[in-house]
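Removed from the display is one protein chain of the complex; every other protein chain stays in position.
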Amino acid sequence: MEFARPLPGFLLQRYHGWKATTHAENSAWYRRLADEGQRPRAMVISCCDSRVHVTSIFGADQGEFFIHRNIANLVPVYEPDGQHHGTSAAVEYAVMALKVAHLIVLGHSSCGGVQGCLDMCEGRAPELEETGSFVGRWMDILRPGYEAVKGDADMPHALEREAVSVSLRNLMTFPFVREAVEAGKLGLHGLWVDIGSGELQNLDGKSGQFVPV
Amino acid sequence: MEFARPLPGFLLQRYHGWKATTHAENSAWYRRLADEGQRPRAMVISCCDSRVHVTSIFGADQGEFFIHRNIANLVPVYEPDGQHHGTSAAVEYAVMALKVAHLIVLGHSSCGGVQGCLDMCEGRAPELEETGSFVGRWMDILRPGYEAVKGDADMPHALEREAVSVSLRNLMTFPFVREAVEAGKLGLHGLWVDIGSGELQNLDGKSGQFVPV
Amino acid sequence: MEFARPLPGFLLQRYHGWKATTHAENSAWYRRLADEGQRPRAMVISCCDSRVHVTSIFGADQGEFFIHRNIANLVPVYEPDGQHHGTSAAVEYAVMALKVAHLIVLGHSSCGGVQGCLDMCEGRAPELEETGSFVGRWMDILRPGYEAVKGDADMPHALEREAVSVSLRNLMTFPFVREAVEAGKLGLHGLWVDIGSGELQNLDGKSGQFVPV
Partner (left out) sequence: MEFARPLPGFLLQRYHGWKATTHAENSAWYRRLADEGQRPRAMVISCCDSRVHVTSIFGADQGEFFIHRNIANLVPVYEPDGQHHGTSAAVEYAVMALKVAHLIVLGHSSCGGVQGCLDMCEGRAPELEETGSFVGRWMDILRPGYEAVKGDADMPHALEREAVSVSLRNLMTFPFVREAVEAGKLGLHGLWVDIGSGELQNLDGKSGQFVPV
C-alpha cells in the first residue's frame, strides 16, 4: 500500500473543525445512530457532480437520507445475473433492509454524463462507443431515453430530465420496488434542478412532464 | 409514469429554504459553475450510509468534491467487458475527464454492507449467497478482503478498514489510475471514520495500518 | 544588490518542512494550478496585521482565495488618473480577469492603522498630518468615515467597522464592480473580527449594522 498518501492538510483542518462543532454538537445523536443503526426516511439517487449536493439542497441532517450517487443518476433495469450491480445493490438494501418510504431520483442541468450520451448517440463521440469506455457503456442505459426525446428543442435539458424518467421506469422493473410501490409503502419521485438558477422541477406523474415546484 | 408521486411537503419546504439562503448567497458562484463547468479538486468514494456525509465532514463547498457513493464504498477490479460498471465509470470520468488531484476512499463503522459480507463469509446469511441477491453479489468484491483479516479480534472494524484497502488496491488495477498515480498527478488516500466518536483514521502507506489523524 | 541578504535559517527550515509535507501531499493539485491557472472563488481584502490571517480563519486551501492585504483593509474611491493604485489594480484583476463570485472586506479589532486615523482626526498625531507620511495619507481614505461615527461610545471599534463600510461603498464607485453586483455576478460582504475573543461580525445590508454571525 506504499502508494497510499497521507490526508492533505486542508482536509485535516476541515475535519478537525467538523469534529469540534458539528460532531460535538450532535454527539448524543451520533452515538445513538452508531448504537441503534440508521433509519433513513428516504433514498436519494443523484449524480456525482460536485455542483449538486442533495445534503445541501434538502439539508444535511445525519441519519435522514440514504444516498447513492453515480454518473447521471441512472438506474439500470432489473438484471439478477450474478454480476456486480452497485446501483441495484443500493436500491435493494434501501428498499428491503432499510424500508425507506421515499425513493427520489434527482437529475440536474449541465450534466457531463448526459452530454456524453448525447454526443455518443449523435455520432460525435466515437471514443465513448468503444467497449473499453466505462462511461460510454454506463451511458448505454440512457440510449432508449435518447430515442424518446430525439429532436427535442430543449436539448440537453430534455435528455437530462429523460434520464430521471428512465431511472424511475427501470426502478419499476425491480419486483421488490414494484411491490412496495403498489402496497403504498414506497413513493417514487423524479426531480431535476437547474444549477444556475436553483430552480427545482418535479416530475408530474399524470402528465409525465417536469413542472417547477 | 402515473406511479411518480409529487415531492413530499417537508422536502419542498427545505428546498425553498435552501433556495432563499444557500443558493441566494452563492448565486454568482452557482451561475459561474453552471456556465464554466465543474473543476473539483478531489473525488471521494464513500458509502450510501445516511450517517456518513462527506459534505459535512469536509465542508459542503459547491464545486469542490466529485462524490460517488455506493454500498460499503467498494471499487471492483478493472473489467472492461462492455457491461454497465457504475463505479468504474465514475472513476474513469473523475480521473480522465475531470483530472482530479486526489481520490479518497472513506469507510466507516457500523457499515451494514460490510456486516452482511461478514455474515455471508461466515455462513450466517444464506440469502446473501443467492444469485439474485444484488447486495450479496456486490459484496463479493470484499470476499478476498475477508480472507485477509479472517480471525481479527476487532471485527467488523477490521473488515470495514479492509474494504478501504481492497478498493485502493483495485483502483490500482485501472491503467489510467496507475498511470496518473505514477506520474504524480493523482494521490490515493484511505480513510475510516467512527460514527459514534467521530474519530478519523488515515491509512498509512508504509505500515498499511490505519492510524488516528 | 549587495544589500540583499540570504534567507534566515528559521524560515529556510519551515520552507523545507512545508515542501516535504503540504506541497508533497498536494503536489498533483499544485501542478494543476500551475498548468491551468488559478480560479479563485472569492477575493478577500484584509489588513496586513500579523494577528489576522484569513487563510487561517477560512481555511488555507490552495487556489481558493485571491487575497489583497493593506493597512486597515481600505479601498480608495475609483480614480482612473493614470497613477499607481495597487488596491484598485487588485480589485480590477479579481473582478475583470478572475471573475470572482465574492468580494469580502475583513476588518478587525486593535487595528493600528485605524487607531492612527483616530488620533490624527482628533489632533493627537501631528506627524501623521505631514505630506510625507504615507500612513497618514493612506488613512485619509477613512477620514469621511470618522465624521460618520464621531462621538460613538464604542471607539475605536466603531471606526474599525466603519472602515469596512467605507471600503464597500468605495468599491461601488468602480463601474465594473457596480455592474457585476447589479448583474448578480458578484456578492459584496463586510466582516469584522475581534482578535481576542475570535467573535466574527457580519455587516447586515438592511440595517447597516454589524451583527455576530
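Per-chain numbering from 1; labels A, B and C assigned in written order.
What we mean here is this: a contact is a pair of C-beta atoms (placed from the backbone, for glycine too) under 8 Å apart; a residue touches a chain by one contact, two chains touch by 3 or more.
Everything numeric here is computed off the predicted structure, so don't read it as measured data.
Enquirer: Out of C:Met120, C:Val149 or C:Leu191, point to the residue that touches the absent chain in the complete complex.
Expert: C:Leu191
Enquirer: By the contact criterion defined above, which parts of chain B meet the unshown chain? Give residue numbers in ascending order.
Expert: 21-22, 25-26, 29, 59-62
Enquirer: So that we can see where the missing chain sits, which residues of chain C does it touch?
Expert: Where chain C meets the chain not shown: residues 1-8, 11-12, 14-15, 17-19, 22-24, 27, 30-31, 33-35, 37-38, 40, 43, 48-51, 53, 55-60, 62-71, 74, 76, 80-94, 97, 102, 104, 109-110, 112-113, 131-135, 137-141, 165, 168-169, 172, 181, 187-191, 194-196, 198, 200, 202-206, 208, 213.
Enquirer: Of the residues in chain A, which ones touch the absent chain?
Expert: 13-14, 16-18, 20-21, 24
We adopt the following convention: only the chains that are shown with their structure count from here on.
Enquirer: Over half shared or under half: which fits the residue numbers at the contact of copies chain A and chain C, same or different?
Expert: Different: fewer than half of the residue numbers at the chain A-chain C interface appear in both copies.
Enquirer: Taking the mean of the C-alpha atoms as each chain's centre, how many Å separate chain A from chain B?
Expert: 13
Enquirer: I'd like the Å distance between the centres of chain A and chain C, where a centre is the mean of that chain's Cα atoms.
Expert: 41
Enquirer: Tell me, which residues of chain B touch at least two other chains?
Expert: Residues 27, 31, 59, 63, 102, 187 of chain B each touch two or more of the other chains.
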